[in-house]
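Removed: one protein chain of the complex. Kept in place: all other protein chains.
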Amino acid sequence: MTMINELLVFAAVLFVIGVIGVIIRRNTLIVLMSVELMLNAANLTFIAFSRARGDVLGHGFTLMIIALAAAEAAVGLAIVVAVFRSHKTVNVDKFNLMKR
Amino acid sequence: MSSAFKMADFSFAAPIIFVALWACVVLLASAFSTKSSKLGPLTAFGFVIGLVITGYFWTALEQPRMSVFSGMLVLDRFSLFLDMIFLLAGLLTSLVAHGYVEEHGFAESEFYAVIALSVVGMMLMGHAGDFIIVVIGLETMSLGVYSLVASWTDKRKSTEAGLKYFVMGAVASGFLVYGIALLYGATGSTRLLVITSRAAAHIGDPLYIIGLFMVFGALAFKVALVPFHMWTPDAYEGAPTPITGFMAAAVKTAGFGLLVRAVSTIFSGESFAYGSTGWINIAWMLSMLTMTVGNVLALRQTNIKRMLAYSSIAHAGYIMLGVIAIPVLGLDPSAVLLYLLQYAVTTIGAFGVVAWVGRRDAENTGLEQWAGLGARKPAAALAMTIFMLSLGGIPPTAGFFAKLYLFKSAMGHPSLLILVVIAAINSVISIFYYLKPIVAMYFRDAGGEPIAEPMRSSSLSVAITLAAIIVFLLGMVPGSALEMAIKSTIGG
Partner (left out) sequence: MGRSTFPLYWIPLLPLLGAALNLLIGRKLPRRLSHAIGCGSVLGALVVAMVAVFYHLYPAWQAAHASVSHGSLPPVPQIVNPLFDWIVAGSVSIKLSLLLDPLSAVMILVITFVGFLIHVYSTGYMSKDPSYARYFGYLNLFTGAMLILVLGDNLVSLFVGWEGVGLCSYLLIGFWFDKNGTRVFGDENASAGKKAFIVNRIGDLAFIIGMFVIFAAVGSLNIEDIASNAGKLAAGYKPFGFGPYSLAGIAALLLFIGATGKSAQIPLFVWLPDAMAGPTPVSALIHAATMVTAGVYMCIRLNFLYMMSPAVMGFIAIIGGLTALFAATIGITQNDIKKVLAYSTVSQLGYMFLAVGVGAFSAALFHVFTHAFFKACLFLGAGAVIHALHDEQDMRAMGGLRKRLPITHLTMLASTLAIAGVPFFSGFFSKDEILWKTFISVNGAPGWSWIPSVTYFLGLAAALCTAFYMFRLYYMTFSGRIRAPESTMKHFHPPGPAMTVPLIVLATGAVLLGFMGMPSVLSSTNAFHEWLAPVTERGLHIAMGTGLLAKMGAKPVVADATKAHNHGLELGLMAVSVLIALAGIFLARRYYNKYTDDQREKLEDLANSFGPLTTLSQHKYYVDEIYNFIFVGGFKLLAGFCYRAADRLVIDIIGVNGTAAVVDVVGKLGRFFQNGNLQHYVAVMLIGVGGIVWLVGRPPAHMKVTPKGPIVIGQKVTIDLTRDNYEKRTLQYRWDFEDDGKWDFPKQTLPPKDPKARKRWRPARTSSPVVTHVFTKAKKYSVKVEVRDPRWHTTRYEKVTINVIDPNAKKKQDADKKKKTKKSALPAKAGGAPHASLQTGGPNRGEVR
């Protein structure tokens, strides 16, 4: 029970790391991983609150998000493959056919 | 919470379930037929049946609000009206896409099934009574739309647009679920109404407010409010044109539907609307920024798809004005609903014409390629003119009346007067760029040989004719549609 604050801070840090990862990493795959990190931060927060409140709602939501993350990863990877085929690179900086 | 699901709940969710099943039918049909030639009309047919079912539900619904699946889903006229917009958008999109896909020959056979599944996601969003459903619906819709955007895998712009939209959308989803987690932490529930009832105790609670605005940010991303709009031009330009129309029409409607739902539940209550933590101030600024930035940037575009993308941002600003007016004026979403309906039809029509004039290996989205279209293909030019006039809000089109009604209802509150004036000035500015294609089509000579030459596709022309007729009817005799919108109240 006393862990709640630590857990929340840890989750927040995880979230921020995820966001920073999305912003600075060049490799699209790592960007996708960073997104997963953000989702997992949310999971952790849910679990922490669920534990603190002693109900199962947060658990249910967490399971949902895990399933969702899997689906997202599937679609994301498929898109990355398609992009790699057409652009011959997975470097985010190189994707700027459209601007302004 | 404790009550189990009743079998009757399934019958109340019939519109959603039907469309989901129909998506499976389309998927099966695509597996069995080698040619994808009949899939577009097949999907469209499903949407027509869906429309009939939803229309029946809309008329037959007795209570202002029904809770289905122990409160997970909400059944009210508001959400059913939204469903009809989604289904109509899906119907028009699948017809437009049918011609487009055949001409360019790109999509895999799942294309139409994914459209239908995205519509299912949108309908779930509209009916959401719990954040779980919000997340499921939003992701079902988004994952479908990401893959639709990237579906033209031979085209570099398409895959790139898909990737950009996907990554940004995933970040927005991250914000959404993290925000929901914070709301859950603050209130102990994910049920919208429960959160609402407990909200009063959380004024000034950072956990609650930050959670609220993270959710708000994720929704603002879906509807492309400035500064969450950056993906819009790129994704709209790169996506296959029918899908661009689908995004501008249906995805935006779904996002706004959810925003209206949020505004009438978790954001409701005067202490949330006003005050310095009040979202009204924030929404006011976003609305103003959105319409202004959208219009100013649209002025400089020479690519029609990109221009329409910025125009869709500007329209999001106008709709946001209507959303702000909802809690101010006693939870009447009719102006927003009517505007969403006409915008959905008009924008799909406009993108439909853009799709229409593109031939294989030549998409013809540059304004200069539209020169002289009025003389060569008067039908396409006339349709485009109608849609442009409607987007610009010029009578006697749907856009004029919807905008008039939206502004009028927003003017009911003095604090929104300035925003209405800004919106009016903005819509005057917008006419300049909406006239650009018209000028090009009618007053410019094609230099050499004709470039833009509409493709031959009966389903595409049916869709555009349908859209043009709806736009005209909504402009000339909007009475019955308005009455329907006014009856589509938010339950509870």
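So that you can tell them apart, the chains are marked A and B in the order they are listed, and the count of residues begins at 1 in each.
Everything below uses one rule, namely that contacts are C-beta pairs under 8 Å (C-beta built on N, C-alpha and C of every residue); 3 or more make two chains touch, one makes a residue touch a chain.
Bear in mind the structure is a predicted one, so any value in this text is a computation, not a measurement.
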item	value
Contacts of the hidden chain among displayed chains	A, B
Which residue of B:17, B:61, B:193 or B:282 touches the chain not shown here	B:282
Among A:8, A:22 or A:69, residue touching the chain not depicted	A:22
Contact with the hidden chain (one of B:19, B:297 or B:316)	B:297
Residue touching the undisplayed chain, where the options are B:112, B:221, B:339 or B:387	B:221
On subunit A, residues whose C-beta touches the chain left out of the figure	19-20, 22-24, 31, 92-93, 95-100
For subunit B, the residues touching the chain missing from this view	163-164, 167-168, 171-172, 175, 201-206, 209-210, 213-214, 216-217, 220-221, 227-228, 230-231, 233-234, 270-271, 273-278, 281-282, 293, 296-297, 299-300, 334, 378, 394-396, 401, 405, 407-408, 411, 421, 424-425, 428, 431, 439, 442-445, 476-480, 482-483, 486
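To be clear about the criterion, only the chains that are shown with their structure count from here on.
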item	value
Distance from the mean Cα position of subunit B to that of subunit A, given in whole angstrom	26
List of subunit B residues in touch with subunit A within their complex	131-132, 135-136, 139, 143, 146-147, 150, 153-157, 159-164, 166-167, 170-171, 173-175, 177-178, 180-182, 184-185, 188-190, 233-234, 237-238, 306
Of subunit A, residues touching subunit B in the complex	8, 15, 18-19, 22, 28, 31-32, 35, 38-39, 41-42, 45-46, 48-49, 52-53, 55, 57-58, 60-61, 64-65, 68, 71-72, 75-76, 78-80, 82-83, 85-87, 95, 97-99
